[in-house]
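Could you have a look at this structure, given as structure tokens, before my questions?
Here is chain A:
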Amino acid sequence: MDLLSTRKLDAYYGDSQVLFGVDFEIERGEIAALVGANGAGKSTLLKTVCGLLRAPREAVRFAGEPIGGLAPGRIVRRGIALVPEGRRLFPSLSAEENLMMGGYVKRAGPWKLDSVYRLFPRLQQRRAHPAASLSGGEQQMVAIGRALMSNPLLLICDELSLGLAPVVVKEIYQALEQVCRDGVTAVIVEQDVAVAQRVSRRLYCMQEGRITLHGLSSELTRERISRAYFGV
Partner candidate 1 sequence: MLSFLDTLAQGVLLGGLYALFALGQSLLFGVMRLTNTAHGDFIILSAFVAWSLAVMTGSPWLALIVLLPLAFAGGYLLQRLVLNGTIGKDPMRSLVVTFGLAIVIQNVLQQIYTADPRSIDSGGLNTATFQLAEGFSIGALPLLIFAAALALTAGLQLLFDRTDLGRAFRAVSDDREAAELMGLDHRHVYALATGIAFLVVAFAGTLHGMKTTVSATDGPSLLLYAFEAVIIGGMGSFYGTLVGGMLLGVTQDIGFRIDPGWGIWTGHVVFLAALLLRPSGLFPRTR
Partner candidate 2 sequence: MTAAFTVLRATRASRIGAVAAAVLVLWLSTFPWWADPGWMREFEEMSCYLIFALMWNLLAGYGGMVSIGQQAFVGLGGYALLVLGNHLHVNPFLAVPLAMLATLALAVPVSFIAFRLQGGYFAIGTWVIAEVFRISIANISAVGGGSGTSLTALRGISRSTREAATFWLCLAGATAAVAAVYGFLRSREGLALLALRDSETAAESQGVDVTRTKRAVYLIAAAGAGLAGALYFLGNLRISPDAAFTVNWSAFAIFIVVVGGVGTLEGTLVGVALFYLLNKLFSDYGTWYLVGLGLLAVVVTLKFPAGLWGFVSRRFDLHFFPVHRRLIPPERDRACAT
């Protein structure tokens, strides 16, 4: 059953169109990957889902309800949480305070401070440090933890691996897989196709605001993905 779906989704920045009839679906309990080059429209698609960009009401559906055009606050209350590109932690707050901000919306669920610290033990030692003083990997952990604190049904992760060393990326994605085993559905946006293909069950590729390829990650060849990625 679809948890999230978009139907013929168009999106605009001012007068210029950036998404062209995007059809996108994720089933409950799976990890879906969205890949594409810079400017392909991945972040734009995420922004429309999260309410940061306008969309027609029916064009985006979540858990059986249309959510297009709703304010970000309403969308997070329904159970979608975003781990933004570049983390976007609050610099004047400590790591723990950032996590607590994630819980602002007070949705019921298993994710609390304790559970986040169990997932990311390293954060417990750094909890009182200002967010800006953490390493890149730790900041990414805080960003994920912050999103989890709202007990989402769907977790959207924008460019988790950006700026991180491969060993840290591996650690982060292991944690993500753990989170999804515990019942959260996830969409990951990645420039690193190898990682995306390895972690996800279903993969979408975008180019110039359109979906150019989709299918089960296990069935798609690297060659097909490359072609869809670069639009050859």
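Everything that follows uses one rule, which is that a residue touches a chain if its C-beta (ideal position, glycine included) is under 8 Å from a C-beta of that chain, and two chains touch if they have at least 3 such contacts; residues count from 1.
The candidate set was assembled so that all candidates are chains of the complex that A comes from, given by their letters.
As the structure is a computational prediction, the values presented were derived from the model and not from experiment.
Note on chain A: across 1 or 2, the candidate touching it in the complex is 1; the others do not touch it there.
Listing the residues of chain A that touch candidate 1 in their complex gives 50, 52, 71-73, 76-77, 81-82, 84, 88, 90-93, 97, 100-102, 104-105, 146, 150.
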